[in-house]
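These notes concern the structure reproduced below.
Missing here is one protein chain; the remaining ones are kept as they sit in the complex.
Moving on, here comes chain A:
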Amino acid sequence: MPENVLRLEDVTMQFGGVVAVNNLSLEVNRGEIVALIGPNGAGKTTAFNCVTGVYEPTNGIIRFNEEQIVANHPRGKMKKLYNGENAKKYVGSKTISPTPDEITKLGIARTFQNIRLWKSMTVFDNVLTAKHMRARHNVFSATLRISYAEEKRMREETEALLAEQNLLQYAGDLAVSLPYGLQRRLEIARALATDPALLLLDEPAAGMNPQETQDLGQFIVQIKDKYNLTVFMIEHHMDLVMQFSDRIYVIDFGKLICEGTPDVVQADPRVINAYLGVG
């Protein structure tokens, strides 16, 4: 029995009349690379945003290491109108709606579809700032340099992390001055700086050519092994998905249409229909 790191149970996210994620259940096991794929507008990023606390799902439960981290139901805080599947299932249970920083503190780090580095900061500071959350200091000890040892430790760790990611030579440059591929890599490095157990990658290979995509795939496997990570990613590059992921979930119009190993998914007629239209 593999150990669940992340489990979504009947997660639904409704915006007005649009059901972006519809009754989605999936699980990610420890040490796996799991991909979430689907056509444009299928609700992949919305599902990510539900996990990371950006959105409050309309219904459903999300567990991290078997512990409920997000929970909501139609009668909950939002009082949203929702009568879809499993609408009554969680009524009466307590709702949990954490903010993104609380989710990150639990050990779930993410990257963004459109790179969101801190523009005015150097490469080094981008990674160093991500270490702020776990540092043991308060505003006075940090300002008056009482916790100087902590600051020094953060800097050393950042330097080590950048060296591992081959980014150390750019440490003093502004993050936005890096070429596109390196910005993606820096965003992953920044996410790693928060000491995650689960890494959510939102289209890490967007805008990359086949060679860069291949390198990125190997890079993901490499950091996964090195930091004992579990990786859950959204991706459109099928070569990356098929070659490097252990299991794949396919969603379309917010609904799960297929799951399984790359071979199973590739052969599934529903997936082909979703991508190419019914022939």
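By our rule, contacts are C-beta pairs under 8 Å (C-beta built on N, C-alpha and C of every residue); 3 or more make two chains touch, one makes a residue touch a chain; residues count from 1.
One rule holds for everything that comes next: contacts and distances are computed from a predicted model.
Selecting from "ATP synthase subunit c", "Pitrilysin family protein", "Branched-chain amino acid transport system permease protein" or "Chemotaxis protein CheY", the unshown chain of this assembly corresponds to "Branched-chain amino acid transport system permease protein" (UniProt protein name). Interface note: of A:Asn4, A:Thr129 or A:Gln266, the residue touching the hidden chain in the full complex is A:Thr129. Within the complete assembly, A:Thr99 is the residue of A:Thr99, A:Asn209, A:Gln222 or A:Asn273 that touches the hidden chain. Even with one chain removed from view, chain A keeps its contact list with that chain: residues 52, 54, 99-101, 104-105, 109-110, 112, 116-121, 125, 128-135, 137, 139, 142-145, 151, 154, 172, 190-191, 193-194.
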